[in-house]
Structures are given as structure tokens and as C-alpha cells.
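Note that this complex is displayed minus one protein chain, with the remaining chains in position.
Moving on, here comes chain A:
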Amino acid sequence: MRLNTLRRHFRESFKSLGRNGWMTFASISAVTVTLLLVGVFLVIMLNIQHITKQIERDVEIRVHVDLSATDADKDALRAKLEALSGVEKVTYSSKDEELQKLIESFGEDGQSFRLFEQDNPLSDVFIVKAKNPLDTEKIAKQIEPLPSVGKVKYGKGQIEKLFAATKTIRNVGLALIIGLLFTAMFLISNTIKITIFARRREIEIMRLVGATNGFIRWPFFLEGLWLGVFGAIVPITIVLSAYSYVFDLLYPKLKDTFFQLLPFYPFAWQLAAVLVLLGACIGMWGSMMSVRRFLKV
């Protein structure tokens, strides 16, 4: 495409944005509201996911070895554990090491447990980590019937609850967003329809003198694109400044917990990119719907 042609398309698309002032405003507002919700929702979702990942990382299955098991039994058990599908890593922790950990975890008060060093009541433990934390329960069930296995412990119920909550939030949010996306697209497509109507004579003449369909369509595509992209500016500003504020507020409080928020950068850039892209897609889709229907191309 010639540079002149491109310049012409840009000029035409901006001209009709101005000419359809109120419709332009309505479309951009619709995109703004939609993307604002998408943005808020994305921030929450991605942070929940981030936190979930951190908790998941700590999920493990503790396989207590039967007290009567010999060294040979332990080796056999270890081999069996490693052979289970979905198992990432198996580490061995002897009962002496377990006691040591126990003592350390109680700090000063833990010294009283030293009494047990002579006659350790704890079991040796195999710590099994699943490749996918969601498989934890399944793997634990498979381990229970194995020989030389005493108790099998894992954070039963906790992960499931977390995942269920995440899923609900995601589904509700998605339904809401899809509805809003359609509304925004519909408004944009209406704006473009008005543009097409206002310029039908021009389009008719373009056709008669042999302008290609692509040439006729370009300004409408650009107009839709602008509506979408301009609509993304306000949501990006609001969501990012709000996130920066919340992040600064919570960061010191959450520092020593599982609940780490996503750091502001590069998250801010990614979010901005997603919103602009989404705006652009809505805009182009909206204009495509109109153009296809009204230009019979």
C-alpha cells in the first residue's frame, strides 16, 4: 500500500470519529467499562493463581514407614514410590532427622524433645512430591496399600478448596466479561454502521470508479480499531494505579506469608498489552460485522 493511501485511510477514520461524536463517545465508554472489569478481574485472577502456585509448591505427601521395616524393605518401598506415575521427587528423611526438624521448629521450647533422642518414637519418612499438585490425592491413595507403609499424610482438602474457589471466580468473571465484550462489539458495530451510512454516496462512487473492496474497507477497520484502543486507555490507567496502590499497601504485611502478590513490573506492561489488544480486537470485530453486512463485499 502506498504511504499516501495509508495516510488517507488514517485521515478518513479520524474524520468520522469526530463526525459521529456521540456514538464514538458511547462506543468508547462501552469498551472502557468492559475493559475496566476485565482488568480488575485479570488482576485478581492472576494474583490468586500466583498465590496458589506458591501454596502448591509446598504440598507434599509424607509417607511414614512402618516401624518394623528393614533397610531392604525401605529400599524396595523407595523404588516403588519412584515408579508411581506422576511422582516428581522422593526424598528420604530418617527418624533422627525428623526429630531434629521437630526440635528446630519449636525453637527454644524444642529442647525438651531432646529427651527422645535416646528412644525416638518417630517414623522414618519418605517425602513424595507430585509433578502436578492436583494429583496429590490420587498418588496418596496409591501409596496407602503399599507394603511397609504406615501412615500417609498430605494436606487433604486444602488444595481442593483453593482450586474450587479459583474456578468459581474465574467462571463468574468470564461470563460477565463475555457479555460485556458483546455489548461493546455491538455498540462499535453500530457506530461503524452510522459511518457507513453517512458515507454511502462516497462508497457508491468508489465502487463505480473501481476502488478495491480492501481500499473501501480500510477506514472503517481503522475507525473500529481506534474505538477499541482509545477505550483501553482509561481502564489501563485506573487498574494499574489502583494495583500499584494496593500492592504498596499490602506488600509489607504479606512479606512473610505465602500470599505474595505479583510484582508491579513486568505485570503492569503485560496487563496493559492485554487490555490494548483486547480493545483492538473488539474494535476490529465490531467494524467487521458492520462492514460485512452493509458493504456487500
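Heads up, the rule we're going with is that a residue touches a chain if its C-beta (ideal position, glycine included) is under 8 Å from a C-beta of that chain, and two chains touch if they have at least 3 such contacts; residues count from 1.
In this section, contacts and distances are computed from a predicted model.
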Hidden chain of the complex, named as in its UniProt record, picked from "Ribbon-helix-helix protein, CopG family", "ATP phosphoribosyltransferase", "Glucose-6-phosphate dehydrogenase assembly protein OpcA" or "Cell division ATP-binding protein FtsE": "Cell division ATP-binding protein FtsE"
Option touching the unshown chain, where A:215, A:264 or A:294 are the choices: A:215
Candidates A:104, A:117 or A:204 - the one touching the absent chain: A:204
Contact with the hidden chain (one of A:5, A:54, A:91 or A:132): A:5
Residues from chain A at the interface with the omitted partner, ascending: 1-2, 4-5, 8, 201-202, 204-213, 215-216, 297
